[in-house]
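== subunit A ==
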Amino acid sequence: GGGDAADEPADEPATQDTTADTEAPAEEPVTEETLVEETIAPEEDLDPVFGGTLRYAIEADVDGLNPTRNSISAPGYVILNAVFDNLFVYDENDVAVPFLAESGTPSDDFKDWTVKLREGVTFHDGTPLNADALLVNFSSLRSSALPALAINPFFPPLNADGTDPGIEKVDDLTVIYHLLDPQAYFPAYLTGQLGMVGSPTWLEAALVDPTLNQSPVGTGPFVFSGRSEDSVTTVVRNEDWWYGDVYLDAVEFMPVTDADLRVELMLNAEIDALHTTHFPSIDTLEAEGFKQVIDETGEESFGMINMAVPPFDDIRAREALALAAPIEQYQLLINEGLGTRANGRFVPSSPNHNADVVQVGDDIAAAQPLVAEYCAERGDETNPLLATTTCTDGKINMELQWAGPSVVQSRIADILEAAWSEAGFNVTRQEIPQDDHIAQVAVGAYNVVTWRQFGAPEPAVDNVWLLCRTIGAISLNWPRNCDEARDEVLLAAAASTDPAERASLYQEAEQMIADAYTYIFFNHTRWSNAFADNVYGICDRMLPDGAHARCYSGGAGDLSTVWMQ
Partner candidate 1 sequence: MTPLQTEHRSDVDPLLQLDDVRTHFKTERGRVRAVDGVSLTLRRGRALGIVGESGSGKTVLSRTIMGLLPSTAEVTGSIRYSGTELIGRGRGGMRGFWGREMSMVFQNPMVSLNPVMKVGEQIAEPLRLHLGMSRSDAKATATRLLTDVRIPEPERRIDQYPHELSGGMRQRVMIAIALACGPSLLFADEPTTALDVTVQAQILELIAEQRRDRNMSVVLVTHDLGVVAGHTDDIAVMYGGKLVETAPTTLLFSEMRMPYTMSLLRSIPRLDDPSHTRLPVIAGRPPDLVAPPSGCRFAPRCAYARERCHQEEPPLVPTSHPDHLYACWYPVGSDEFNEREADLVRSGAVPVAIARGEQK
Partner candidate 2 sequence: MTSAPHLRQRDDIVLSVQNLVVEFPAGRGRRVYAVSGVDFDLATGETLGIVGESGCGKSTTGRAIMQMPKPTSGRVEFEGRDLVGLSAADLRSARTRIQMIFQDPISSLNPRRKVWDSVADPLRIWKRGSEADIAALVDRVLESVGIDPTRARESRPHEFSGGQCQRISIARALVLDPSVLICDEPVSALDVSVQAQVLNLLEDLKAEFGLTMVFIAHDLAVVKNVSDRVAVMYLGRICEIADSDDLYARPAHPYTRVLLDSIPVPDPTVTPQPVDLAGELPSPMSPPSGCRFNTRCPSADDVCRQEVPEMQPIGDGHYVACHHPLVTPVTIGGVV
Partner candidate 3 sequence: MSEPSAETGVTVPMAAEPGRVQRRIGIGFWLSMSWIVLVVLAAVLAPWLPLKDPDANYIVTGTRPPYGPSWTHPFGTDQDARDLFSRVIFGARTSLIIGFVAISFGMIIGGGLGIIAGYYRKWVDRTISVVMLILLSFPALILAILITSLIDRGLFTISVTLGILAIAPVGRLARAATLSFAEREFVTAARSLGASNGRIIVRELLPNVVIPMAALALLGMAVAIVAEGGLAFLGLSIEKGFTWGKLILYGAGARDLERAPWISFAPILVLFITVLALNYAGDRIRDYFDVKEISL
């Protein structure tokens, strides 16, 4: 498997009112089906018809549609998957296989990957797809503000003359990616932002006129047609898509942040499709008999602790916080008892899951002595964020920050605050807008935040959040938890082609993550893509090698095979 390369900021707690995330008691074994579950009846006997406009409600608007410049989140992928083709895509076994690329070949050390493009493909604007196009895409990505942060740690830095040692053109259709580390699963990167190929003509124009970031030009099944920010983004059928027929006339993507409303719209037949992570919504849609594709292998919801500054540079403070976390209440109230409790990054059915790692919580009594101990020892240091001492009257002063305004986020804060206060934390609430929130976390101006992340089907892709090398003035290793030993384990796993070795390395890393108390896992995010009854052809893409493509991941999928009646 591979993953969304530049997944960063947009991955957090969604801004909406209702993006609740959930889980159930950890002990409950999670069955294989929860990985990707299709509640869609087979429909072989129906022949696809052309025509129709699909209205698709997404959970938030995206601020840009340029995969080389903007950080793409789930709603972004929903749109961009229609306009762009990826060099590689996951097949149903989560193996990244060539799609727009004809082949991808590693060097022996897995540090250099030769990617050969398909011939005769053109972009929507008529520009031909070739190696130069890939170079333009790569350089645009490398010079971007945020997406670059997720890429650069894996590629050598730019040369002094501005040339890029990370990519090398071999011939008109072939390039070689030069990596810093051995990456056995590099194609997984190419299923995400890094592998989406945009028209070089467009990309170059967009460098000059950033407004073009809103009107993407790719090779994909749909052609971007128009966008009215915050209301609707429209794409229309690409009549000569290189990979075959596209049935829908058009797709309209409409951001609807209120999860309840998305369901209402579906019930009112104002929309034909939606995606959601809201457990009750999924429940309702199921009760109403809508077709759903459900995926729980993606992100996790968790509380995240900044290790760089007092008080949480001290493991006792972190452990106390984790121990006091009201995880049961979170499941019951926020997730309405419908979610699956998470103990780490992997669902139990994953080979990488470490069954020995259990998320601590609901143990205020155990937390209190740790707080007391911390305060006694380090209570007069300064919490730079609050500009107070780390402790007052034996209570640890801390700030809880989240992206808002959002009702669910405030409710989460209420619950956390109540429990943490009891354990001896003096919680200052800080609700700030999403953009600021991410920026603050990126620069380390936080104590504790609620967060959502670790969504890549291929875990190597998620290394970017964990390695020491992504710590800096702006860190993607948000908790600023540098653990050289863990880095070694993670990089070894990325280089390993032996499934068993890989699994044990990841399990080892899981234990290390848990031991550092930087994340307080609440639940696995459950993504559902739901469709109205008259929508067919969901997840029907067959790959060039004859395998089925992976259906939906992280709330986004492919609409090229969808048709309506």
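Here is how the candidates were picked: all candidates are chains of the complex that A comes from, given by their letters.
By definition in this document, a contact is a pair of C-beta atoms (placed from the backbone, for glycine too) under 8 Å apart; a residue touches a chain by one contact, two chains touch by 3 or more; residues count from 1.
Everything numeric in this text was worked out from a predicted model, so none of it was measured.
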Complex member in contact with subunit A (any copy), out of 1, 2 or 3:
3
Spell out the part of subunit A that touches candidate 3 in their complex, as residue ranges.
17-18, 258, 260-261, 263-264, 280-281, 284, 329, 332-333, 336-337, 404-407, 410-411, 414-415, 418, 429-431
